[in-house]
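Removed from the display is one protein chain of the complex; every other protein chain stays in position.
As written, the chain order gives the labels A and B, with residue 1 at the start of each chain.
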Amino acid sequence: MAICLFTDFGAGDLYVGQVEAVLDRLAPGVRVIHLLHEAPAYDLKAAAHLLAALAAGLAGGHVLIGVVDPGVGTGRGAVVVRADRHWYVGPDNGLFSVLAARAAQCAVWRIAGAPAGASRSFHGRDVFAPIAAALALDDFPGARLAPADDLSVRIGGDDLAEIIYIDHYGNAWTGLRAEALPHDRVLVVADREIPHAGVFGEAPPGAAFWYANSSALVEVAVNQGSAANVLGLETGMAIAWR
Amino acid sequence: MAICLFTDFGAGDLYVGQVEAVLDRLAPGVRVIHLLHEAPAYDLKAAAHLLAALAAGLAGGHVLIGVVDPGVGTGRGAVVVRADRHWYVGPDNGLFSVLAARAAQCAVWRIAGAPAGASRSFHGRDVFAPIAAALALDDFPGARLAPADDLSVRIGGDDLAEIIYIDHYGNAWTGLRAEALPHDRVLVVADREIPHAGVFGEAPPGAAFWYANSSALVEVAVNQGSAANVLGLETGMAIAWR
Partner (left out) sequence: MAICLFTDFGAGDLYVGQVEAVLDRLAPGVRVIHLLHEAPAYDLKAAAHLLAALAAGLAGGHVLIGVVDPGVGTGRGAVVVRADRHWYVGPDNGLFSVLAARAAQCAVWRIAGAPAGASRSFHGRDVFAPIAAALALDDFPGARLAPADDLSVRIGGDDLAEIIYIDHYGNAWTGLRAEALPHDRVLVVADREIPHAGVFGEAPPGAAFWYANSSALVEVAVNQGSAANVLGLETGMAIAWR
């Protein structure tokens, strides 16, 4: 069981190491895996769909700290979620609600307050990391948790027909699970019609295509190029089908 | 005890992994924590204040390798510093002098020469990492160290009324410790007057405020926005109070 981080802390910034230092102190032998630190900072809907897809792809059972948290330090609640085989620790602001809605089994606990001396602006380090460390050591921190009926903010588990993430190659991830989509459909985004291809090398260099990506989501890509640049794509754009 | 890295090597560049490979060979079971690899490359004053704040926030005792080192390979010295509960290994160019001046207890050793075959331009990998590995294993490398009275370059431990770091959200960190500052003061930077708020969610979206950040420094921020962009902030700008 590893501790996986999914945050908007910035991969090159000074927040991630501080979280890892707390985890090292409280759960010394546990590996820390950095899933993403460039999650969309102010788009909880996109972040929730992206986290659900990444978590579904992780074999085994892990503790995931999720932090996309513009309301940190205000009245928003914080939760521990057990959804199928993973634990999740983070804000009760919708971030975990897509994966919770899709889970076969789901339980929720509210996190009661913060430890003495906790920063009001860095709950990832001072509130969530200590709880995640305890969970990773199979030491359920019951004294700090209260069972709850459900999450307070619920986005729901339906697919999202929008671009939710653009990777550094310029590939555009959508919130659509690809499983059930027939390959003869034409995807429409930014007024452009995009045909299907099985993988990058099946499209001519420079050509746009959609495919089922390695996280089982519909992705718009350009072979050896940037779909974001070529097609002018941005997070939040709507996807349609023809 | 972990080995913490604070450098200007670039989080996405090919230097960090080479240091970690040396640490893995010489101190195989010791965790490596990446505090920051985007430290200001040519501003030792800013880097020294930032390192002092980050190190003060680390619980436990660690070995910190600090590398902001434009003079690598020239006559500048190199040191090991024991300041309160942490060890520090790096250049004797002022980088450790803020934290040393603030420490209740401090001892300094000069690093004598470099191992055979060491690169002249990458002391982080070839000189500092082997010493840090030995310290992390509680194996004081006395043969390579000579006790010294003090650091050669001393910036001093006073607060610095300047912007010392801008994070990826666009928040501007200053070198001012927030502890003693009354909250009714108005901060002035770039000819703008900035009021206090307790945390992001207490300011209206788009509004600038100052607050005591999670490393106990005064920070200028904009709720759900970039203070750097909105206010035109840059590292080195002066802070005043009204």
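The definition used in the following text is that a contact is a pair of C-beta atoms (placed from the backbone, for glycine too) under 8 Å apart; a residue touches a chain by one contact, two chains touch by 3 or more.
This is a predicted model, so every value here is computed, not measured.
Novice: Decide which residue listed in B:20, B:84 or B:202 touches the omitted chain of the complex.
Specialist: B:20
Novice: Would you indicate which residue among A:4, A:27 or A:103 is in contact with the undisplayed chain?
Specialist: The single option touching the absent chain is A:4.
Novice: Contacts of subunit B with the missing chain: which residues?
Specialist: Looking at subunit B, the ones touching the missing chain are residues 10-18, 20-22, 24-25, 28, 41-42, 70-74, 76, 119-122, 125-126.
Novice: Touching the missing chain, which residues of subunit A?
Specialist: 2, 4, 10-12, 31, 33-38, 50, 54, 57-60, 62, 165, 167-169, 198-202, 211, 213-214, 223-224
We adopt the following convention: only the chains that are shown with their structure count from here on.
Novice: How big is the rotation relating subunit A to subunit B when the fit is done on Cα atoms? Please round to the nearest 5 degrees.
Specialist: Subunit A sits rotated relative to subunit B by 120 degrees.
Novice: Would you mind pulling out the distance in Å between where the CA atoms of subunit A average out and where those of subunit B do?
Specialist: Using C-alpha averages as centres, the distance is 30 Å.
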